[in-house]
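Scroll down for the structure; my scribbles are underneath it.
The excerpt is restricted to a subset of chains, each kept in its original location.
Should a chain be cited, it is by its letter among A, B and C, assigned in written order, with residues numbered from 1 in that chain.
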Amino acid sequence: MRRRWPRNLAPDQMPILDVQYLACRRGGRILFAGLDFSLSKGEAALALGHNGAGKSSLLRVLAGLIPPFTGRILWNDEDTRQEPYDFRAALRYVGHADGLQTNLTVIQNLRYWAALYSAPTERLALTDALAAVGLDDLADLPARMLSAGQRRRLALARPIATPSTNAHTAGLWLLDEPTVALDRPSIARIESAIAEFRERGGIVIASTNAPLTLPGAQEIDVSATVLDLEDAFEDAYA
Amino acid sequence: MTAFWATLARDLLIARREGGESLLAVIFFVLGAMLFPLGVGPEGSLLALMAAGVIWVMALLATLLALDRLFQADWRDGTLELMALAPDSLTLVVAAKCLAHWLVTGLPMVIAAPIMALLLNLPPEGWPALLATLLIGSPALSFIGAICAALIVGARRGGVLMTLLALPLYIPTLIFGAGAVQAAIGGFDASGHLAALAAITLAAAALCPWAAAAALRQAME
Amino acid sequence: MAEATASPNPSGGFWHRLANPARFQRLSAWLMPWLVLITVGCFGAGLYFGLYASPIDYQQKDTVRIMYVHVPAAWLAMMSYSTLAISGFVALIWRHPLADVAGAATAPIGAVFTFLALFTGAIWGQPTWGTWWVWDARLTSVLILFFMFLGYIAIRNAFDDRARAGRAASLLAVVGIVILPIIKFSVDWWNTLHQPASVSKLSGSSLDPAMLRPLLIMAVAYMALFGVLLLLRMRLELTRRQVEALQMARAGASAS
C-alpha cells in the first residue's frame, strides 16, 4: 500500500513532508500503524483521537524524538532520520511540557530559545513574538508567576519567535494540544498566528481535543489506524 | 556554536537567579568537612594526617550532590527536547552545561579549599598541591559525572544510580588527587600525579560530552 | 550514535544469522551438553590435582590450595566484564537484540565470580597477610569492579522501557571498560601487598608446573561453567521476552 508521488507536479504542489507507512510502538504496544499522509506548502493537518490514542506519540515520532517502529518520514525527499539537520532547521515542536525555566523571566526564556534556534534575540523581535500571544506586558515577570494559560502562551511564542533558518522553506510546526487552558481571545490569537505562518508557506500539524479551527486542514484519525496491526508486525519481523 | 554560548549564559543566569542553590556544593563541601573534627576528635595531629583525603572525598561527594540535577530538571520541564531538536548538535549544549556546572560548583570549591585546609590543619607543604590538584582535577568530576547524570535521566531511581555509577568512575581522580597532596606533604615530587590528573581531565572533556549527548538522545525516545 | 531504524533486517553475515533468536536457540541447545561435560570433567580433575595431587607451598602450607579457586575466579571476573563491555558495544552500534540479551545475562554471573574472587581472596588473606582486608590497589580495584556490576544490574532495572534500560546499561558497560587495565596492572603501577602476575606474564610463567597444571585445568573448568551459565540465562531471557511481547500485544488490543 506504499504511495509514490508523481514527480511531475508543479513545485508548490509537491509534498514537502511525506509520511510513509508510519507505525509507533510504546510500552510494548502498537499505537498506530500504516499511517500514510503528505503535506505541501501552506497545508495543515489535525491529529484526532480519543485520550491515549497516540496523538502526542505521533508528534514525537514526526519530530524525531521517538524512532518510528516502521515506515519513514521524508522532508524534501530526504529521510529525516538519515539527514536530520535540514529538517531540524525547519522544525519547531511544542509538546505537552511547556519547557519553561520557572526561575527566568518570560523574555529570558524566550531569548534562550531564540539563541538555541539561531533566531534574532533583540528585545524588539522577542516582544513582537510575545505580543502575538498577548504576553508582551508580562515580559519581565518570572515564569514561576504565570498562570496555566499564560505558560501555554509563552510556549507557543517559541515557534513564532524562531522562524525557519532553512532557506527554501517556511518550516514545520508540530503543536501538541496548543490550545489547552487557553481562553477564547488567546485561541483566536494562536489561530491567526498559524494562519499567518501558513500564508508564508509553513506547514502545521496540531493534535487537539480542545476547539481549534485550521481552515482546510486534513484530519488524521490516529485511533483509526491501529487496524492493520498484523501488517505492521510482519513488516517489522520480516 | 551559538547554542554553546547561549546555553552557558543561560545556565549561569539560572545559577545566579537560584542564588544559593548553585553554591549548594561548596557549602556542603565546607560544612561536611567541618563535621570531621567533631566526629573524629580534635587532635590536630590526626586531623593533619586525614586532611588531604577528607578534603578530596568531600569534593567528590559535593560534586555528586549537585550533579543529578544537571539534566533532570531540563528533562522534566521539556527543555531537553528543545535542545535535542535544535539545529546545533546536542554535544555542544551538553559541553556548555558541564562547563557551567563546573563554574558554579567546582570553581567555588577550589576557592574554598584554603579554608578547609585551615580548618583541618593541613600541613603548609600540602597547600599548593591541594589547590593545584583541585583546580586540575575537579573539571574531570563534572564531565565524568555528566555521563551518569545523562544515563539516569528519566530513571525511576535517580539518586541511587547516580552515586552507584559515578563513584567508581571517580576513584582514579581521587587517588591521584589525594596522592599528590600526600606526596607533597611527604616531601616527594607530585608532578607525576598532577600529569595523570591533567590527562584524566583532558580525556574526560573530550569524550564525556559526546557520550552524555548520546545517552540523552536515548533518554528521550 | 548510529540511529538505525527499529526494524531489524538480517542482511547475511555469520553474526547476523546468529543474531536471529530462533537460530541461536537451536545452536545453544546443541552446544549445551558438551559444555556441561567439559565443566564437570575439568572441575573433577582440577579439584583432584589441586587439593590432593599437588605439592604444598613451603611457606604457605596447605592454604596455597585456595589459589586454585581464587585465581580462576579472579580471571573470570575480569573476563565477564569484557564480555559485558563487548556485548554493550555491539548492542549500541548494530542494535543486535541478542547482544543486549547477552549483556543482561552476563552481569549477574560476573558479579558472582567477582564476589568469589573477593571472598576467597579475603579467606586467603587472613592466614597469609594476617588480615581479612587491606586497602591495596588490586583488592580495591576488584571491589570497584564488583560495584560496577551492581551498577549495571541496577540501571537495567531502573526503567520500565526495556529497550531504554538496555541502551543505558550498554553505554555504561562501554564507559566502564577503563577498570580492566587498572585491575590488571594495579600490582605493577602501585606497590601492593598482592603479588604481581606470575602465571599470566608475557615472559613465560614462573610458577611450579606441578601447581600450574591444576591451576590451568581449573581455569578451563571455570570458563566452561561461565559458558553454561551464560547460555542458560540467555535462553531464559529470550523466552521471557517472547512471552512479554505476546502479553503486551494482547494488552494493547484491550487497553484504552
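Here, a residue touches a chain if its C-beta (ideal position, glycine included) is under 8 Å from a C-beta of that chain, and two chains touch if they have at least 3 such contacts.
Treat the numbers as computed from the prediction; the structure is a model and nothing was measured.
The complete complex stored in this file has its protein chains present as A x2, B x2, C x1.
Rule of thumb we're sticking to: only the chains that are shown with their structure count from here on.
Nearest to the overall CA centre, using the mean of each chain's CA atoms, is chain B. With centres taken as mean Cα positions, subunit B sits 38 Å from subunit A. Centre-to-centre separation between subunit B and subunit C, using Cα means, comes to 31 Å. Counting partner chains per residue, subunit A has residues 67 touching two or more of them.
Of all residues in subunit C, those that touch two or more other chains are 160-161. For subunit A in complex with subunit B, the residues that touch the partner chain are 63-67, 85, 88-89, 91, 93, 95-104, 108, 112-113, 115-118, 158, 165. Those residues of subunit B that touch subunit C in the shared complex are 147, 151-152, 154-157, 160-161, 164-165, 167-169, 171-172, 211, 214-215, 217-219, 221. Residues 1, 140, 144, 147-148, 150-151, 154-155, 158-161, 163-164, 167-168, 171-172, 175-176, 178-179, 182 of subunit C touch subunit B in their complex.
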